[in-house]
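Read the structure below first, then the notes.
For this depiction, one protein chain was excluded, whereas all remaining protein chains were kept in their positions.
Our next item is chain A:
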Amino acid sequence: MPEIRVTPLGAGQDVGRSCILVSIAGKNVMLDCGMHMGFNDDRRFPDFSYITQNGRLTDFLDCVIISHFHLDHCGALPYFSEMVGYDGPIYMTHPTQAICPILLEDYRKIAVDKKGEANFFTSQMIKDCMKKVVAVHLHQTVQVDDELEIKAYYAGHVLGAAMFQIKVGSESVVYTGDYNMTPDRHLGAAWIDKCRPNLLITESTYATTIRDSKRCRERDFLKKVHETVERGGKVLIPVFALGRAQELCILLETFWERMNLKVPIYFSTGLTEKANHYYKLFITWTNQKIRKTFVQRNMFEFKHIKAFDRAFADNPGPMVVFATPGMLHAGQSLQIFRKWAGNEKNMVIMPGYCVQGTVGHKILSGQRKLEMEGRQVLEVKMQVEYMSFSAHADAKGIMQLVGQAEPERVLLVHGEAKKMEFLRQKIEQEFRVSCYMPANGETVTLPTSPSIPVGISLGLLKREMAQGLLPEAKKPRLLHGTLVMKDSSFRLVSSEQALKELGLAEHQLRFTCRVHLQDTRKEQETALRVYSHLKSTLKDHCVQHLPDGSVTVESILIQAAAHSEDPGTKVLLVSWTYQDEELGSFLTALLKKGLPQAPS
C-alpha cells in the first residue's frame, strides 16, 4: 500500500525548531532545519539521531528544503550538515540563500562569543554548509532526481519565504513554511494555485485568532510611537533583524517623511546594513507598490533611520530604537530594555510572537517584576504594548489557503496544541477533509491511492468516442479494451490488437438459453409474433426476420421450435455472444414475461 509518512522532529504542536520529515513514494525529504529560541541546551536542535541510528544521513535523505531564513527554520542547518554530516542538496530561494548565512553568523556570535558555548558550529562550517545550497526561483520546477521534483510558491511572511510543493509521480505534498495571507507594506500575500496535493502541511501559529484590518494596526502603531516621542519618551521596538524590522522601518520612515518629524530613529545591529542591501536587490520579491516605485526611489534606502551605537542609549531626549532580538531574550534589545525599563515615559512595543520562557513573553503576560541573571530584580515601569505585526496567517487566512490549494488532507504544525485542536475541528468541518496534528516524534501515516498512467491507442479512443455522445467532462466512462502490461508500461488497446500482438486466436463465447412459451400456434407464427413484439419494444435496435424463420436482434439469434413433449408449448432458443451479454440478458428477461396477446 503506497503511503505518505510525516514525522515532525520539531514544530509538532510547538513553535520553534521547525523540522519535518516526509516520506513520499520512497523518497525522504526534510522540511526546514530550525533551532528553538526557548532552550539553550541540546533541546534547541532537532534530534537528528531519530532519522538514522548509525547510517549516513546523506544515504537516507534525498533532499532538505528550507522555507525561509528565520532561525527557527534554518538555525540548525550548519550543525546538521557539518557536525552531524549531510552532503545532499539543500534547497532554498535566492533571498534566503543570501540572507541566511548572515543570520547564522549572528546567531553563532551570540552563542559562542557572548555565552561562551563550546562545541558550536564555526564560521567555516556555515560557509561549507551554504556551499551545498541549491537556489530555486518562484514557480520553478526543480528535478531533485528522476522522480522527485519540487516547486516554490510565494509565501509573504519575510523576504524570500516560500511554500514548497514536493511531488513524486502523481503524489504530492505542500509544505507552507510560514506564510501571510494579508499583504503588508513591503511584501505581497501568499498565493498558491489549485494544485490539489495529497497532503498540505501548514503552519498554525494563529489558529484561534482572526485579526483586525492591518490599517488599524498600522495607524495605532504610528499613533503610539508619535505620542510617546512627542512626550519626550523613548520607544524600544525589539525585532528580529530581518522581516518585521523592515516592515516597521518602512512604516515609520514614510510616516516621518509625511509628518516631517526630526526625532532620530536608530536600528541596532550591524547586520542590518548587509541585510538591507539584499532587500534593495530582491525587489521582485516585494509587493506591488515597491516593485512599481523602485525606479524613482528604492523604499529600502532609508533617509531617517540611522545606525545605532551603544552609547546612544543614554542620550537624553526622545528616540526610537529598533533592537534585536525580538523576544527580549538576549543581546542588545535586552540591554536597552534594562536601561529604559524604569522610566514610565518610555515604551516598549512588542511587534511579534514571543515564545514561552523569554522576557518578552513575561512582560506581555503582565509581569511587572522580572528576575534577571544574578538574582537582580528589575521593576518594569515603562509601558508595554503589544501589536501583532507578526506576518503569519490568521485562522481565516489559513482556511483561505486550504481553500485555494484544495488538498486531500491537512496536517498542522508550528502552533500550540490547544489552538491547533480548534483549527483541526474547523478544517474537518468546513472542508470535510481529515486533519492531523502530530506531536514531535509522532509519525502520521497516510495511505494514498496514486493514479497510474495508462497509454491508450488512438484508434480505440476514437472508436469509443464515436459510439457514445460527446464525452461529458469530469464524468467517468466505461470503455471496452484490453490492458496490456509489458515491461512496466501499461497500455490499453482494442482486444483485436491485443490478440494480434500476443499471437492468440480469438475464442467465441456464446450463451444460449431456452425460453418456454405457451403458444399453440405454429413455429413460424410464433416467430413472427416474437418478431413483431420485439420490433415494437426495441425501437433503437435492428430487428430482423430472416427467411429461415429465425429472428435476429443485432447479433442475437432467436429461433422458435415446438416442444418435443408438449405441443402447446413452444421453445424459444436465444443465443448471444459474450459481447452482447447486456442485450441478451435483457431479451431473455423480456421474453420470459411472455408475448402480448395477439389480436386474433
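As a working rule, contacts are C-beta pairs under 8 Å (C-beta built on N, C-alpha and C of every residue); 3 or more make two chains touch, one makes a residue touch a chain; residues count from 1.
Please note the rule applied: contacts and distances are computed from a predicted model.
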Undisplayed chain, where the name is taken from the UniProt record, one of "AP complex subunit sigma", "NUP43 protein", "Integrator complex subunit 4" or "Cytoplasmic tRNA 2-thiolation protein 1": "Integrator complex subunit 4"
Contact with the hidden chain (one of A:G55, A:G116, A:P316 or A:G366): A:G366
Option from A:E117, A:D212, A:E230 or A:E442 whose C-beta touches the chain left out: A:D212
Touching the absent chain when the full complex is considered, from A:G232, A:G403, A:G441 or A:G594: A:G403
Hidden partner chain, touching residue among A:V134, A:M259 or A:V454: A:M259
Selected from A:N54, A:N119, A:Q288 or A:S451 as touching the chain missing from the view: A:Q288
Where the unshown chain meets chain A, residue by residue: 182-183, 185, 188-189, 191-194, 208-220, 223-224, 227, 254, 258-260, 287-289, 366, 383-385, 395-396, 399-400, 403-404, 419, 422, 425-426, 430-431, 470-474
